[in-house]
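Left out: one protein chain. Kept in place: all the others.
Read from first to last, the chains carry the letters A, B and C; within each, the first residue is number 1.
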Amino acid sequence: MDYSQFLAMRQELGVLIVFLLVFLYDTFMPKKALNATAGFTAILFLLFTVASFVWGNVGTVDAFSGMYSTSPVCSMIKNILNVGVLIVLIQSVRWTNGELMTVRRGEFYELLLVTLFGMYLMISARHFLLFVIGLESASLPLAAMVAMDKNRYESHEAAIKYILTAVFSSAIFMMGLSFVYGLAGSLYFNDIALQLGTQADTLLVVALAFVISGVGFKLSLVPFHLWTADVYQGAPTSVTSYLSVISKGAAAFAFLVILVQVFGQFYSAAWEWMLYALIIVTITVGNLFAIRQKNMKRFLAFSSISQAGYIMLGIVGCNEMGLAAMMYYILVYIFSNLAAFGVIGAIENQTGKVDMTDYNGLSRSNPWLAFAMMLAMFSLAGIPPFAGFFSKFFIFTSAINQGSTAIYILVLIALINTIASLYYYLLVVKAMYISPEEPQIPAFRSACSERLGMWICVAGVIALGIVSFFYNSIIEAAAGSNLFAFIG
Amino acid sequence: MFSNILIYFVIIPLLMLAGFALCRNDKQIRAVAVTGSIALMALSAWLLVDYLALRKAGETAEMLYTGSWEWFGPLNICLAVGVDGVSIAMLILSSIIVFAGSFASWKIDNARHFFMWLLLLSTGVFGFFITVDLFTMFMFYEVALIPMYLLIGQWGTGRKEYSAMKLTLMLMGGSAFLMLSLIGIYYHSAPEGGQLTWNILEISQNASISKDWQYFLFPMCFVGFGVLGAMFPFHTWSPDGHACAPTAVSMLHAGVLMKLGGYGCFRVAMYLMPEAANDLAWIFLILTGVSVVYGAFSACVQTDLKYINAYSSVSHCGMVLFAILMINTTALTGAIMQMLSHGLMTALFFALIGMIYGRTHTRDIRLMGGLMKIMPFLGVGYVIAGMASLGLPGLSGFVAEMTIFVGSFEHADMFHRTFTVIACSSIVITAVYILRVVGKLLFGPVQDEHHLQLTDATWWERLSVITLIVSVAAIGCFPNFFESLIKFTFSPEIFRAIGL
Amino acid sequence: MEPVIPIIILALPLTMFLVLGLFGHKMKHPVAGVLGTAGMGVTMVLAYITAFTYFFSGNPEFIDADTHTRLQAIVFNVDWLAFTDSLVIRLGFLLDPISALLLVVITTISFMVHLYSNGYMRDHHGVWETGFQRFYAFLSLFSFSMLGLVVATNIFQMYIFWELVGASSYLLIGFYYTKPSAVSASKKAFIVTRFADLGFLLGILVLSFYTGTFNFTDFTSTEVAEGVYRVSEGTAEGIRAMIQNSAAPMFMGASVLTWALVLIFMGGMGKSAMMPLHIWLPDAMEGPTPVSALIHAATMVVAGVYLVARLFPLYLMEEASLNIIVVVGALTALYAAMVACTQIDIKRVLAFSTISQIAFMMVSLGVARPEFHHGLGYMAGMFHLFTHAMFKALLFLCAGALIHAIGSNDYTAMHGLRKHMPITHITFLIGCLAIAGIIPFAGFFSKDEILTATLGHSTLWYVWMSLVAGLTAFYMFRLYYLIFWWKEHKVPAGHHAPHDQPWTMTLPLVILAVVSCLAGFVPFGNLVTWNGEEMFESVSFITNLKALDWTVASVSLAVAVVAILLATVMYKKENPLPSKMKNALPALWRWCHHRFYWDELYMFITHKIIFGCISKPIAWFDRHIVDGTMDGIAYVVQRSSYAIRTLQSGNIQKYVWVYLIGALLLGAVTAVCLM
Partner (left out) sequence: MEITMLYYLIPSLIMFCCGVYGFITRRNMIAILISLELMLNSVDINFAVFNRFLFPGELEGMFFTLFAIGIAAAETALAIAIIINVFRVSEKIDVSDVTKMKF
């Protein structure tokens, strides 16, 4: 066999290398050097990110007889995830250096890198075996990470909820897969697409529903979302932020790949309508729950659920434009959400407060934190001139490109939902800027790692939209993709 | 890009923002605010002169100073600018009110942030008026909306949190419909296979939006802007919002921001979808015709100065939309004149109300009286504003309303006649509530002994008020100048709607 | 004619207003007073020059020498606001008989009032009224607006200045703005006239829509009126079309022309206080007396008459509209006269007499027809406008002197003043004689011609108006006797006896008295006629005497004398007769005394109906229904978000349950849809 094929998956290999180095460092370094693990990992990952930006793109290559395929789009989404992970690493430095984490510091990073590796596989897999491996290795270690906060009960409850539902969903997913296999006789995406033909019979539809539910679980689409809020609330903040952006982003992309590559020809027949239903329900229910949340992390969990609905809008377009819009949305969403979680984490690490009421008058005690939080909220709500506005606008535009009246109605519903979402995002702003109460949180100076992370996010939130370079390069990459061959 | 004068309408406010960030004390902040707003005024004045010169030189292009710089290439989104008489009128209005507003909020607390938000708002406003690209226009539109929330929430009075939230959500609700219709327009902006575009001028050139799609998109677009134009029944954000907003914000909001609605209605809705506008006008004519008298009547029984003024704004802005829907040159000219005049005189009203409120600490007219004796300057100013509002010749209101009435009367059919007469009858009702307020507030015996110690306007307040009064009188005395500035836009060969 | 003088005539008062208004409060009182008066004086002189040139220069642009027809001359005319190409508001200066006449009247009275106010606006100790300068500023503003109104070259210019006089009248009525009654009076005046102006505006809109022009010269050039069209500015087509179609676009059974004219007349009714829009004028007496003399007796209130006269040729095209004018006028005349007989406030009596006299003018315009004595009624109306302005101003200024001396409007406080204030007494008497129509005073001639014209139109109205004339004589002399006779004046302890006022106040009285004596002999027939043609070949001092129709004259004289005698009997000496009569017809007296309850009716309409039944419900609807809907939506969202919270029960098994149901539903529903 031709080992040069491995060069196609250089980004995966890069992650593995980083993982190994961190592992070795963590295992063999003397005690006091371990305090630098966080920094070490961050720098290492920074190098890897830069490298994968420079050398990551190998064009469109199918390796291992088509089980694995990479393309400019794939490497682009991986790079986007890298950026997110980097920010998460930076923001988590203070937490991992806490005395609580001294023993498990290394594990956190190793597990994180493994999950990242799994996500890469999900993105690039063109064979369900590989995909399932990726899926599982992306989700199982997360359970361990969620449980990382040893003496917080919530952490464990979150973990148990996560692991059980995750296994359940993967069981359902694989059930669906088995039917697909039975019908198509292959697990290669392309072969399945060819074998299945264009006739959608009932069994296939049920299988499809199972598959969608399996991936929808990772994306936390309603009604497969119920674990999300509890897990986000219970998990350590760094893990929550990782969960909320990175794994969502990867899953979204994988979802698109499966739908268009494997079931492309059933677009208008079957899953277009499933998607409409899921989107409407997801956005609406997410908003309705978010409205009455008091705990910031739980609140952001529900907001991220409705955001997932918006991300799905990129798929219904079913074209390069939609793909690009989705990836851009993920990028912007990473920055906005991480900005919010950065603030939350900073405050939690300092004071342990995570309730919205604790944020009253924050703008008077910690103006910069409040400012960062406000930008994040505006960006999430889609207020110009912040990046969120652009990503929302583009994703709506790409969705409407599909042209049917149904899509107009769908988008209108989504738009009306944005008003509700604006309401609860403004509630946070109101707490920080308008509420007359005395500040609950004393003025403090957050760790430079946290500040660095926040500044990066703020810069991104402001720049990503106004500077059109990012969107243009993404759409460039997307234009080359051969994903949409089977759309019938 | 920087060779184009229009860009500076956005750049100057941004520079001011930066300046505020650097300022150390309130004195410097005021200095920046004043210099900046003066610069803006000078800029718009120069633009006006130059524009007229060009027109005199025989420029027949639809818009002048046009420029277009690619922004998001794949979607053909550009930063496209260009102005005609109407936009210039609006720019002048905005700069005047920004100027007056920054003087009216001379002693505001936490000035830095206040002015920063205020300037972000005005950036949006100016940007909205100079762009001819739907996307950019919409972006600036929303940029102008959101600062209201914090301005009202932080510096407001009364039920400010409720009002701020309500205002923001209702306006955003409007813009949700707006966004959808804009995207829809984009996808029909070119004939089959042509290059889609967001550029208003090109879209109107292509005229490729089919009638059915117009029927679908026009109402959404009109309502979307109409919400900001305080169109019945989507006006209820206006009374609460104004009542709670700080002075300068009320001025800017009623004076300029509400004009975005009217401006958008004709620049986008009418201009790009004239057929639908022509066929569906009757629906909105009913709504706006109602809101004209409706606002006036409900203003008659209010007791809070700002509520009175807010409802009169509903009535006057209703007049604007009403005239726009009368798709003919005269009425449209009248509509723009009305925007100018209403902008200035409402700003004047809110400035005065703010100053009076700052002294008496009440806005309830039942608790005040005989203020004319105590603060003659403010009193006289208020009377003048009132006279302008009830359409006294020599002040701006008269000119605008007369133009609208004459224009609306050009429709001979029963329906239009009826609603024109209804609209005309508002001049009486306006007189009723204006004189009621003036009588209760300024004349008669002094109600509250404590008011006797109050002082008259300070120099900066005088400056702000005088600026506005002068401009109101200028429009009222030399209307022909403004009419000719605006009218050119509405010649049938340019304004498709009239070409019908 | 060079436009210089006309421009100054308009500009000077305006500048006076601006100067006094902006810098007045920095000036000394006398300075302001002298400045204002001097300015008005100059204006008056210039106006005289202009009028003289117009009437007597024989300049071909003013008079067509061979047909002896006076022409309309547009001295200057600048575009102010162009609605369309044809519909343009211009600010200009139109010279024709009536505008020249009004120029003279307005400037004269205005100057008298300016002069008079120097004395009136300070008390016995020489302390100046507060806001003295403001007062002069407003006077100048009013003069400016009124002049602009009468020289208007197009109906919209007229409307503009029409609004301006309304505003300045509002300001002057409310001059004592700390007095609630004054405030409400001014408000009432403005709103009532505003309501009338709505009609005026609509009339203008209709007229201009069908004729395509605002210009008077297009409406009223005599050729148009007689149906011979001079194609001027292409608008004659419009007029022709309109006259031919005057049947075509009918609305509720009347032609658009009728509608336009009636609506415009509604505006006139408002300003000229015709029933039922008269209610503001009596209250307007809350203003300073000189103001009442200037605005509410001599000049502004006749604007309505002037408007009708201005558009007379158009009115001629629609018989119906003229008849309406006659009816309104006649009713108002009688009503006002009856009420005047019962008022006890001196100024209110004068106010009602003003209303009734203006009604006279209206009637005479309404009965004027070209075929009868070259439209005698038109001439008579203008003539009466002129004379009435003089003697009514005189009467008001006398009343002002009295009030200033006594310090009260109520003449029960005044009896028997003839010894104390001889000059006022004489001048007042002259005024009364003039208004009563006693030969040879001014009123006699004008009123006599009005009656002649009325007789020429219909006997009924002739009898009616003669009766009113009698009433006029009666209530004026009732007033006269009750002020100056009735019983000896007793000076309340601590007060010094009332006496004649300083020269600044008496001089105008004397001047106006002289004018009232002589004005009747002005040969109006040659100056002011509806189509400009001169009535008599040769004129002399006694032209009017010769022209008299003695049957009518003798009758009206007889009526007047009888009425005066009656008044003498009843009121010269203190006696029980008046109270006897009062008790004889209590109902009638009560109705007259309460002015037939018009104000109560209006109060009911405005407060109960407009405010109570329209505004309040609308406001409520807005708060609770429209706004309530918005809040309701928010509430519903909140509730539903609370309602579905159990979905997130926290129990994994329920989660999984939902998950499973969701997945199955998703599959099942789609599968079913596929089949």
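Operating definition for what follows: contacts are C-beta pairs under 8 Å (C-beta built on N, C-alpha and C of every residue); 3 or more make two chains touch, one makes a residue touch a chain.
Nothing here was measured: the structure is a model prediction, and the numbers come from that model.
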Neighbouring shown chains of the undisplayed chain, as defined at the top: A, C
Selected from A:144, A:356 or A:441 as touching the chain missing from the view: A:144
Candidate in contact with the missing chain, chosen from A:129, A:409, A:448 or A:485: A:129
Residue, one of A:12, A:26, A:110 or A:230, that touches the chain absent here: A:230
Selected from A:89, A:119, A:159 or A:419 as touching the chain missing from the view: A:159
Hidden partner interface residues of chain C, rising order: 645-646, 648-653, 656-657, 660
Absent-chain interface as seen on chain A, which is shown: 128-129, 132-133, 136, 140, 143-144, 147, 150-151, 153-154, 156-161, 163-164, 166-168, 170-172, 174-175, 177-179, 181-182, 185-187, 229-230, 233-234, 298
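As a working rule, only the chains that are shown with their structure count from here on.
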For chain A paired with chain C, centre-to-centre distance based on mean C-alpha positions, whole Å: 79
Euclidean distance of C-alpha centroids - chain A vs chain B, Å: 43
Per-residue multi-chain contacts in chain C, two or more chains: none
Chain C partner contacts - residues on chain A that touch it in the complex: 160-161, 164-165, 168-169, 172, 200, 202, 205-206, 208-210, 212-213, 217, 222-224, 226-227, 229-230, 269-271, 273-274, 277-278, 285, 288-289, 291-292, 420
Touching residues on chain C, where the partner in the complex is chain B: 79-84, 87, 89, 156, 160-161, 163-164, 167, 174, 177-180, 183-184, 187, 190-191, 194-195, 197-198, 201-202, 205-206, 208-209, 249, 610-611, 614-616, 618-619, 622, 626-627, 629-630, 634
Contact footprint of chain B on chain A as seen in their complex: 321, 324, 378, 383-385, 389, 393-394, 396-397, 400-401, 403, 408, 411-412, 415-416, 418-419, 422-423, 426, 429-430, 433-435, 468, 471-472, 475
